[in-house]
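Yeah, one chain of the complex is gone here, protein chain that is, but the others are all in their spots.
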Amino acid sequence: MTQPSILLDGLPVPFVDGQTIMDAAMAADIFIPHLCHHPEFKPQGSCKLCTVKANGRYVSACTLPARDGMEVENNSPDLNDKRRTLLQMLFVEGNHFCPSCEKSGNCMLQALAYELEMLSPHFDQFYPNRAVDASHPEVLLDFNRCILCELCVRASRDVDRKSVFSLSGRGIDKHLIVNAESGRLADTDFSWADKAAHVCPVGVILKKRSGFAVPIGKRRYDVEPIGMQVERLAARSADEES
Amino acid sequence: MSEECFDAEELEELLRPVVERHNGEPLQLVQILREAQEVVGYLPAALLTATARALKLPRAQVEGVAGFYSFFHLTPPGRYRVLFSDNITDRMLGSGELLDRLCNKLWVERRKLSEDGLVSVDTTSCTGMCDQGPALLVNGQPLTRLSGERIDRISELIRAQLPLGDWPAEYFRVEDNIRRRDTLLSAEWPAGEALRAAIARGSEAMLAEMKLSNLRGRGGAGFTTAIKWESARRAACHTEADAQAGARYVICNADEGEPGTFKDRVLLSSYPDLVFDGLSVAGFTIGARKGLIYLRGEYAYLLPALRENLERRRRSGLLGRAVGGEVGLDFEIDIHLGAGAYVCGEETALLESLEGKRGIPRIRPPFPVTAGYRGQPTVVNNVETLCKAALIAIRGGAWFAGLGTKQSTGSKLLSISGDVEMPGIYEYPFGVSVEQVLQDCGAGNAQAVQVSGPSGVCLAMHEFSRSIAFEDVPTAGAFMVFGSHRDMFEVARNFAHFFKHESCGFCTPCRVGTSLVANCMDKIGKGLGTQYEINQIFKIHRLLHAASHCGLGQAACNPLFDTLQKFRPAYERRLCSLDFEPAFDLDQALAAARQMTGRDDPAAHFGFAARLPGVAS
């Protein structure tokens, strides 16, 4: 019996039962843009960057199980256009001032904006007023950059078994909270050793006193565009960014 | 009592009976928070901590749930919490002016708690009283047919701090306003008739009748009910023991949140036995022992009567053990109250909410029929669908299939509101033309009808010959009529803000996109819009349609798209230029600095206001 496969932008890509379109693409070293997906965690399909067209329907590649013979459109002007608009939405929703961010150069949001040639935020900025939480001795939380991917939520709940992070509010008021009546990270059992400390794709969860260690030009996405780093993205469980 | 300070111990005392009533079950979190709030007045931080401890849940999760629902208050909302229904039909009846009037009378600012902690005044999404608006909720109780005079009286009652029970009963009267009856609304069977008929047929035969009837879901999507029932009946439970214990569920979706819809309200108040019978028939057919009703928080006032009715059914052997005298046939019905979230009308968000979580639509597949409530096979049906199923149990599938059209069998309840002489409930066989409906309800000068609410379709005059049916104009029941004097731009703007308010925020396109289009509409409304904003709306519409996680986001720009197609001049006459203008008033942006510097020279101003057309606010 031959292995089942999908046709990804015309290319046959094999998969095993239970794999999603994203899993199959990653295993074949094909890049599908994504932010909330992480190979180690249960897919959640909220950022919608991985929107592809499967048999003519727009779907999330990270949540839709692959089916034999499925025709999937990924790298097309229409989809990249939509993904760029989604990025622009994320950029105006928060306060993303890359020049002053420690994560710059290692940030997935920024790297995807480069990959998809996003030159401006396009929409009017929301400039939300979000206070930072510097209470914890090891870690700074800068909520201005949160894209609500819930990776820290999932890591803390499913791996660390601490549930330090959660989301509250609704709609555009949705926001990240921590597991303390005071609302301060220092009053939780969070530690830099937690998995959740190392999964933020943007610059929200930052180790104190260690920023800007790598010079410009040597940072992860200075070296190579994110679209060329599929193998590393797929192997993220072992090699986590700090 | 809202501004009282509670210490942690006191809160735990107050919480204990609530938690005990729900056996400390974390899946009951939404119900527990609701009931705790009733006792305490709001949900202070220490109460969330105590709740988390009692239910052995992470505190952040409890706070996340409390922060999701509109009717949960993390800060004191006032001893009198007044919420004006903000549907466009309420606005057309003058709700905006009435809200201002009440605020003036009470000396309060909208959305802000009065300094003495007595009262707060705000808006809420459609409360389902469009046939007798303008309406509001005070501490969850609906007040209908508001007028200036009534508002003045209400302000006095609040200032006198009179308990709601002592307010004139007339204020709280909710009429059925049934204007046209067909097969469903003329039904007059005693309680249990449908259930007994189904039991007499047997579950196999009942399912066969359902297939024969070709009944399709009345919640809007139009999925064939028999297929749902059959899938859930066949689907495997988690374990064989679960299957033996009847761990399948039937759920009645009474989260009637689509603005302009109120038919389920009428069915639940005047035909509750038909609803319960339908739910019992569904349970009997798929082998479930438990039925749940998810009642929207706005309809909490119906709860005492519904509970009383369930008690009556229990006494007459229609609920509990050995239902209808059939040994081994056990069936119970519980009612869950929502807490203000339109998205929970989406069936998987509803399941999340029933399980005590934030109402976020689930990833599908799996579908509820295989993995629904508590992961078990679950049927979720609309209130009206279940009533129809009860009818089919009694009169048979073939009879039902003979009504309506071939693809849309049976009848449909329409909730008619807006510019009509006789708003209310109209039951028609499927296939009736929009024109006919308009004639019957006395809509003399309609220029548009919004069918099936903001997420439905806006029909213009040239489409009035179309018919209400799944194959032509499908609907969940809302039928809002707009006379020729109405401004269709303001209609669309109201809907844009509705979706912004009700987006659950899970996925990027809907969370941010609904805000962006609402901002675009406000900019156009202020007379600052250009062709650029129109293009933006189209662009965002395409993205939301393609990439949103659920139907809410996919439909969120429909009313804008429709009105831009059919009522474009309503937008264009507001545009100030064909070029681009800022979304804010530049001159106003200098006001703070002008004040601080005391300057008023020409360089301290922009000649901006002067360039605006007359529509500027």
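Note that the chains are named A and B in the order they appear, and that numbering of residues resets to 1 at the start of each chain.
Quick note on the criterion: a residue touches a chain if its C-beta (ideal position, glycine included) is under 8 Å from a C-beta of that chain, and two chains touch if they have at least 3 such contacts.
We take it that contacts and distances are computed from a predicted model.
Of the names listed as "Phosphoenolpyruvate-protein phosphotransferase", "Cation:proton antiporter", "NAD-reducing hydrogenase HoxS subunit delta" or "Aspartyl/glutamyl-tRNA(Asn/Gln) amidotransferase subunit C", the one that matches the UniProt record for the absent chain is "NAD-reducing hydrogenase HoxS subunit delta".
Remark: the absent chain touches shown chains A, B in the intact complex.
In the complete assembly, the contact with the undisplayed chain comes from A:F91, out of A:F91, A:F165 or A:F190.
Per the touch definition above, the residue from A:Q125, A:S182, A:S210 or A:S237 contacting the chain not shown is A:Q125.
Among B:S147, B:S316, B:N535 or B:Q565, only B:N535 touches the chain left out of the display. Residues of subunit B that touch the chain left out of the display are 531-532, 535, 578-580, 582-584, 586, 589-599, 601-604, 606. Residues of subunit A that touch the chain left out of the display are 75, 77, 80-81, 84, 91, 95-101, 104-105, 110, 113-122, 124-125, 127, 129, 216, 222, 224-225, 227.
We take it that only the chains that are shown with their structure count from here on.
Centroid to centroid, with C-alpha atoms defining each point, subunit A and subunit B lie 33 Å apart. Touching subunit A in their complex are the following residues of subunit B: 45-46, 48-49, 58-61, 63-64, 66-70, 341, 358, 363, 365, 500-509, 511-516, 519, 536, 539-540, 542-543, 546-549, 583.
Touching subunit B in their complex are the following residues of subunit A: 43-49, 51, 58, 60, 63, 65, 82, 85-86, 89-90, 92-93, 123-124, 126, 147-148, 157, 163-174, 177-181.
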